[in-house]
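Please read the structure below before turning to the comments.
Every protein chain of the complex appears in place save one, which is left out.
Showing subunit A:
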């Protein structure tokens, strides 16, 4: 597992080095986006912490979901997908580790940018250690959703094209645009069992002081594991189907 992570990390760093102009553009764009969000939008809003948490979750969740399905789409396009399916590591694990590597590098870049924003702009960024583990547990659930979508991309390559709709749909439910308590009660109850919003809620509670660690932790673990298991099952069911119908290489 560690060897797989190292293999993907080294390969990704080489990719970053090769396509460094893309990275520069990404860093500059993110700086402008973060600065606009934290200084312009959040600075003038009533509850800056809640907006920031929602936005951060949205970036991570949409990053994982889009990276998983875009990876499949990319490997299909360049023609390396079948090679990856005949390796001793399970195919879903290779894709997941690829995604985590990208996420790790993106997270490091984002942390550096946030530090830069704090130095260059009059913005105060709050931090709570509970955020780290809530986020780590939430990543499990996001991976499940990403695996389900990448499974669909494996069979229907064009699924990846619709990924941005799902990503921006998530932004709507992040609480960064409309606060949760302003949403209809039924929607709020549904959102309680979705890992994405459950993580945001738990993170917001940890800042507001209304946080009971054990029940929240257990609830998060359960819904994220269930979400992961469903995504994992969907991915493998579609993988078997694709192997039966021989459409893995179709693009």
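Here is the rule we use: contacts are C-beta pairs under 8 Å (C-beta built on N, C-alpha and C of every residue); 3 or more make two chains touch, one makes a residue touch a chain; residues count from 1.
In this section, contacts and distances are computed from a predicted model.
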item	value
Which of "Transketolase", "Septum site-determining protein MinD", "ABC transporter ATP-binding protein" or "Nickel transport system (Permease)" matches, in UniProt, the chain that is not displayed	"ABC transporter ATP-binding protein"
From A:78, A:119, A:165 or A:214, residue that would touch the chain that is not displayed	A:78
Sites on subunit A contacted by the missing partner chain, in the whole complex	3-4, 6-7, 10-11, 14-15, 18-19, 78-80, 82-90, 94, 240, 243-246, 248-249
